[in-house]
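My questions will all concern the structure given below.
Here the complex is missing one protein chain, while the rest keep their positions.
Our next item is chain A:
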């Protein structure tokens, strides 16, 4: 579903050229449960954001469902992110001034289509499923990290995406809570056939995925 062809990402800082990603060729198939592993600064997050259409390559192509995304307008890219992609971040990235429910519904505001389900009901179902029903009207900074991450996953799921990118999803959680978040993602892959891409620097997390891509100094090494 996502294909990267000869992708480079470079920054110039002052006089020096910083090569974040070099010659990346990668394909992620529909329904895969995959991890991208590498040390910090290896370019794994940049790679994830590139696939998530939040960043654009300096050179090369990112294809989504065989469409070259480099030719798409901001509006079309935003639409793709909105409808096909879900993000889960290490910092949870919920907006603190909105309640948990409002955060989960946020993507639906930017969706111009009429959905064939009521997003409100869907959000409440997700909250129940993730054991957050007592947190519906709480503010994110008033609940635990594990709860925040589950709320963030619920937000990623609200528009029924094809793929979820999770950037160090357990990085800010204790081991036990991290385990539940991982098994939740695993569950989504298994039961709902949602493609899951986990970015991590921890080998034991990468081991849980069906396929693992190692990245170092901006290059895929395995």
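We adopt the following convention: a residue touches a chain if its C-beta (ideal position, glycine included) is under 8 Å from a C-beta of that chain, and two chains touch if they have at least 3 such contacts; residues count from 1.
Definition applied: contacts and distances are computed from a predicted model.
Its UniProt record calls the unshown chain "Multidrug ABC transporter substrate-binding protein", which is the correct pick from "Polysulfide reductase NrfD", "Intermembrane phospholipid transport system permease protein MlaE", "Multidrug ABC transporter substrate-binding protein" or "Cytochrome b561 bacterial/Ni-hydrogenase domain-containing protein". Of the options A:95, A:203 or A:221, the residue whose C-beta touches the omitted chain is A:95. If you put the hidden chain back, the residue from A:33, A:87 or A:130 that touches it is A:87.
Counting the whole complex, the residues of chain A in touch with the unshown chain are 46, 49, 52, 54-55, 74-75, 78-79, 81-83, 87, 89, 93-95, 97-98, 106-107, 109-111, 155, 159.
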